[in-house]
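Left out: one protein chain. Kept in place: all the others.
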Amino acid sequence: MFRVAMPRLDPGMQSGKIVEWLKKEGDRVEKDVPIVRIEGEKTTFEVNSPGPGVVRKFLFEPGMDVQVGQTIAFVGEPNEPLPVEAEAPATLEPVVAQEAFVAPPVVSRVAESSASPVARKMAREAGIDISKIRGSGPGGRIVREDIQRAIEQMKAQPVVAAVSAQGARAVPVARTIKLAGKRKATAERLMYGFHTTVPVTITMEARMEAVLEQRRKLHSQTGEEISITAYVVKAAAKALEDHQIINSSLEGDELRIYGDINVAVAINTPDGLVAPVIPQTNRRSLSEVSRDIRELTERAVQNKLTVSDLTGGTFTVSNLGGYGVDLFAPVINPPQCAILGFGRTSERPIVVEKQVRAASVTTLSLVFDHRIVDGVPAAQYLQRVKELLEDPKKLE
Amino acid sequence: MSSRIEPVPYTDYAKHGLTKDTLLSMLRKMIEIRRFEERVERLFLQEGALIGPSHLYLGEEAVAAGAVGALNENDLITSTYRGHGHAIAKGVPMKPLMAELFGKSTGTCKGLGGSMHVAIYPEKGSMYATAIVGSGIPIATGVGLALQREGKQRVAMTFFGDGATNTGAFHEGINLASVWKVPVIFVCENNMYAMSTRADYAVAAESVASRAQAYKMRSMVADGNDSVSVYLAAKEAIDAARNGQGPTLLECMTYKLHGHGVYDKGEYRPKEEIEAWLKRDPINGLEARLLKANLATQSDFEKIEKEVAAEVEESVTFARASPVLPFDQLAKYVYVR
Partner (left out) sequence: MPELTYADALREALREEMLRDPRVVLMGEEIGVFEGVYKVTRGLLKEFGPERVRDTPISEAAIAGAAVGAALGGLKPVAEIMYMDFVTICLDQIATNAAKMHFMSGGKLKVPFVLRTQYSLGRVHGAQHSQFFPSIFFQVPGLKVVLPSTPYDAKGLLKAAIREDNPVVFIESGMLYRIKGPVPEGEYVVPLGQCDVKKTGSDITIVAVSRTVTEALAAAMKLEEEGITADVIDPRTIQPLDLATILESVRKTGRLIIASDDVKCGGIGSEIAARVAEEAFDTLDAPILRVASPDMPIPFSPTLEQAYMPNAQKIIEAAKKLIG
């Protein structure tokens, strides 16, 4: 005998209303067939049969309010005796609906070490886990100063924001993958960057005929394959020479304009996205850049990138063109100022002297941190990148 | 110092310069007090309409009517928790008196004082009523000081019971009053009992009046159940005060019809004693003497009774219909702003 209970459709729900029985007593049902419509605090939801059988009994009329956890119906075989209706069980077993995923709160209560009221408040507001703080006040009390210090330190570290899902619709969870390792680190880093930078995206279309022609020529002459990505990376690096403001990062109140131009290239691996760095990219030749990218990709896929490979980037280039994407606005790689994304090079209609023609175009998207640089200088930078791509002779 | 506990013979009224008007107004005052208090008693005991401690003036009407009757309108009095009688005698209207007993905002104290402070009505010169036995006496000395400095020959009169004369405040207040020679008449309503404690047990003196001697103060005794006796004694004391001859302790021998508070039947008192005093009812007594002196007729009395009854009933209706102060209005009465 299967017991159908009033589910908890959202975290605050105490009781639900039976809207409508979708089957009649005596109907035979399969597992997961909807048998009743319930109205919770915010939404209406269908509850499915927990198993195959005959709908033996409905315990409430439509319109009635029932406490979460209470039995509302039984599904079983006709010859099975109906159990005595139990009160709401001690532990709620939502037979069909999974409880909505609620992330644990970030700040835990301090039981042992004492903290002053103002310290607690500041920690709460800054999202700092007070149990991790060492107190410098009398008797080891955590005081205002300690939290202030922690807030300063936190600026260098990323913060996990509490993500709480208010389940409007309870979705069955097929599989749980714990966020860990690289994935977790990436998530944390990007979240931090997203929350501190002020990203603005500008796009330009670049005519790629010259690049394509140069590639074709080179390949036919020497057999060398230079990827489009290499062209974009080199162009991005060279353009930074004249637009150094973009080759920078903001640390607190300090804008650091880097001396080297080290472009990181976003590479997709089975383990996730990595962005290894080509040191002094602007000084590498186009061939060298292309080989660097290939080599880094190989090592990335084999999980053999070193710390040195992954640090020191001052600008990032990301390409999703190989997957059919025309245009996308990537997330700035913190603490860099900007990232250049580009999609596929494709034949598109363009207008030249009032005539529609076909041309090879790629869309460049520059996402820049508006705290550091305004729209006009960013556009000027992108203009230069476009210029270099449209006339690749200028790249060397 | 005379010790008179007999009514003034009506044949002496003319000699004392007492006019029909004065006497009838004294009677009227006594009837007002009596009927008002009887109505209050019924509201408490039979109708359950009133709540809290209340100390009725039933039986003592002659003291208030006589003593206050001898004052000028702009003289001042202070009273105690047994103050309904003094208030009425001083001219406080019945409507705000009754409303105060009901705790309404139209009461003399806006419902914030209650029965024990109902006599507070400075508009008519009734300056204070205290619930603490004896504490009014030094205050009266202070009021007297203010009047003395004012120099307009106004006097102050204060009322208290026999029990109060045993408190420290009484002795301190009387002493200081004598030292400063303030124009105050200290009227002791000796009704023989302080709650259930007999005065002849608790007052360690020949009489209350004799205590004045210890403070070099003038004292007098009057028949507290004869308003004329009280009136004449009070007049003498008032004149002395007005003329800068200082304070007087005026002891009025009287009796309560019932007990200390409205719920107290006073059954600790010997039956014969109660009966003997009932025979000396101040209202009946004055009415009888006025009739004998041909200064009034039965129909005069009936007229007064009728008018007073209507006035009393009107005050109950008024009180019932009045609102109570909203609670959030109260804070502003803590301080003078």
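Which chain is which? They are A and B, in the order written, and residues in each are numbered from 1.
Just so we're on the same page, contacts are C-beta pairs under 8 Å (C-beta built on N, C-alpha and C of every residue); 3 or more make two chains touch, one makes a residue touch a chain.
On a predicted model such as this, the values are computed, not experimentally measured, just so you know.
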Taking the entire complex into account, which one of B:Tyr128, B:Trp277, B:Phe301 or B:Phe318 touches the absent chain? B:Tyr128
Among A:Gly137, A:Pro199 or A:Gly312, exactly one should touch the missing chain; which is it? A:Gly137
Contacting the left-out chain in the complete assembly, out of B:Ala49, B:Ile139 or B:Val324: B:Ile139
Return the single residue from B:Pro7, B:Gly85 or B:Gly173 that touches the missing chain. B:Gly173
Logged for chain A, residues touching the omitted partner chain are 116-121, 136-139, 141, 143-144
Missing-partner contacts on chain B, residue numbers: 76, 78, 105, 107-113, 117, 120-122, 127-128, 130, 132, 135, 137-147, 149-150, 156, 168-169, 172-173, 175-176, 179-180, 330, 332-336
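Just so it is clear, only the chains that are shown with their structure count from here on.
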Just give me the whole-number Å value for how far the CA centre of chain A lies from that of chain B. 90
